[in-house]
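Data first, discussion second: the structure below is written as C-alpha cells.
Heads up, one of the protein chains got dropped from this complex, but the rest are sitting where they should.
Now for subunit A:
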Amino acid sequence: MISFQNVSKRYPGGVHALNDISFELGRGEMAFLTGRSGAGKSTLLKLIALLERPSRGQVLFEGRNVGKLARRQIPYLRRRIGVIFQDHRMLSDKRVFDNVALPLMIAGVSFGDIKRRVRAALDKVGLLDKEKMYPPMLSGGEQQRVGIARAIIARPPVLLADEPTGNLDPALSAELMDTFLQLNQSGVTVLIASHDLELIKRLGQRVLVLDDGRIVDDVGRRGGPGSGDSDG
C-alpha cells in the first residue's frame, strides 16, 4: 500500500528531517510511528499525502510514485487518504457538522447522505450533541475527535494520524485507539504517529521507531504479538 524507498527530506533552510528511509506498509496493516519530538514523524506522514515532496528517493502509494503525480491528480490521491492533523486544521467559522461534511461535499455526495454519514461519524467519536457548535467552543480533545470524524467520513482506504491522542486523557485515548483498531479490522490501512509508548505497547501492533530522521527499529511486523519489544 505504502512504500518508502531511500527517502530523504531536507527542508529549505537546511534541516534534514528524514534520512534515507525505507519501509513498507501492507494493505490492511496497522502500524505506529514513534520517536522523540523532532524525529521526523510528521514529515513522514506529510510525504504520503503529498503535503510535502521528498528531496530524494521515492514514496509509492498503491504502487504509484506519488512524486511523479501530476498536480491535478493530487486531490484524488488525498481523497484516498484520511489525515488527522496534529493541529486539527479545523475551520473555525464553520460548524462541527460542516467541518466533518467537507470531504463529502467536495465529492458531491447528496445532502441526505451527508447528513446521515456525518451523524454516524460524530456518533462514533462521541460528539453527536456538538454538531451545531463551532470548533473554538470545543476542548482540544474534542477538536481532535472532530478531526478524526472528518478523516474517516469519506471511508478512505488509508488513515494517517499525527499524535491523535496528544490532547486526550488516558480513558479517551484508549477508546480512540479502539476506534482505530476497529477501522483497521474493517480493512483500513492505518499509520499513527505517537509518542504515547504505554498505549502503543498495550495494543501490540507494529511499531516503527524514528530517531533523528532515521528508522532505528521496526518491531512486531505483520500481525506479530509485539509483546516481545521489551528488548527494544
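Here is the rule we use: a contact is a pair of C-beta atoms (placed from the backbone, for glycine too) under 8 Å apart; a residue touches a chain by one contact, two chains touch by 3 or more; residues count from 1.
What we mean here is this: contacts and distances are computed from a predicted model.
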{"item": "Complex member absent from the view - protein name from UniProt, among \"OB-fold domain-containing protein\", \"Menaquinol-cytochrome c reductase iron-sulfur subunit\", \"Cell division protein FtsX\" or \"Carbon-monoxide dehydrogenase small subunit\"", "value": "\"Cell division protein FtsX\""}
{"item": "Omitted-chain contact residue, chosen from A:Arg64, A:Arg79 or A:Arg202", "value": "A:Arg79"}
{"item": "From A:Leu91, A:Ala120 or A:Met137, residue that would touch the chain that is not displayed", "value": "A:Leu91"}
{"item": "Given A:Val15, A:Ile106 or A:Val216, the one touching the chain that is not displayed", "value": "A:Ile106"}
{"item": "Residue ranges of subunit A at the interface with the undisplayed chain", "value": "49, 51, 72, 75-79, 83, 85, 89-94, 102-111, 113, 150, 154-155"}
